[in-house]
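Excluded from the complex is one protein chain; the other protein chains are retained at their positions.
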């Protein structure tokens, strides 16, 4: 039987989305730990995975000119460094959702050790980068996630 | 029961290592497809995963000052673009191994479509970046992989 | 006469450090503008340039095991997108300096348009990533910068 590689894929646990990644060579800098800007890439990967699991197709919406989510504000706190080969778990919670934005809290852990955390305000914008109401179905999906009623598909 | 997120993890299939990744927002550029330099990151992730599955601990070797693998030469051919959300499968083969280097062939696919491929010469170097014989156990592990006798742990 | 390429190099203007960069293809994402994580890279480049102009040799200190600056906290606000080929001006101010840390404010502009801004707490850490007093000469150099008495070398 042919074995298949395992693709990174998150899951829901109550009102929480959980995602995991490994730290590769290209994520580190000469201080020997993950470069600080890469946490933003990791948090973005987790959010994209969350949207995908919620049935939200970012690419189709972008291609159709319907708009995209964009980070409006992010408050990041670095607690402990991540090192090569570490498995980093990203836990994401959506704290509030409005017409054109939402607030999230994302934490990166290695085991029980908090590595970094971020509070974000995400805006939905049109192709002109001006705020726009997010699609009603997306808002409903995220609301379900906030309520903890979403199950990993 | 708590569900767990799935971590990216490759596997062996004969003398081939297979790894899979998804294209995220941060991998794309304004032309709408994956930025060409990111294939080097992806191929490196696949090689690191392969080494890990072969029981080779790059981080411990690096920390102990024993050296590291480094790309000496890479010939890359881009065939078709990868887009946001695509699942990209990286297939890696080690074509030859010497005392201080090895030759590899890596291909990136979306389904059956070849996206890009690379032929690499990888050198093993000491902390001074001068060529050094790779550890005997590593060479044995890679030889086993070349012979197709390695099983995913 | 052979012409020479111009290297990016910042300057001091009162208690402000000014640095400029251009947005390249690799900085953008498929939304057509600079990927949000890249602002952290840009702000870091500006801080490194500032340290260099203050006579602080990060690499020598790192190599000697004396420690390095690390971002402990960063509060980022995105105001307007940067596009391919834009010239982005980074203005950096050091607001306070302590024994083992300092606070900075960095802004990214295109002309008079604010694109993004960050408030940072930077810590000085040893090779073990634990807080450590920054070298006295470094603290003196940064204090001179805060007082606006530093002149571009």
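A, B and C label the chains in the order they appear, each numbered from 1.
Rule of thumb we're sticking to: a contact is a pair of C-beta atoms (placed from the backbone, for glycine too) under 8 Å apart; a residue touches a chain by one contact, two chains touch by 3 or more.
This is a predicted model, so every value here is computed, not measured.
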Missing-chain contact among B:15, B:40 or B:146 belongs to B:40
Out of B:15, B:72, B:93 or B:114, the sole contact with the unshown chain comes from B:72
Absent-chain interface residues of chain A come out as 25-26, 28-33, 35, 37, 84
Residues of chain B touching the missing chain are 30-31, 33, 36-38, 40-41, 44, 62, 68, 70-78, 80-81, 129
Contact residues on chain C toward the hidden chain run 2-13, 18-22, 24-26, 41, 44-45, 48-49, 52, 57-59, 62, 83-85, 87, 89, 152
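Convention: only the chains that are shown with their structure count from here on.
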Given over half shared residue numbers means same and under half means different, the chain A/chain B interface is same
Per the C-alpha fit, the turn needed to bring chain A onto chain C (nearest 5 degrees) is 180
Rounded to the nearest Å, the gap separating the Cα centres of chain B and chain C is 34
Per the C-alpha means, the centres of chain A and chain C lie apart by a whole-Å value of 27
CA centroids of chain A and chain B: separation to the nearest Å works out as 25
Residue ranges of chain A touching at least 2 other chains are 41, 44, 62
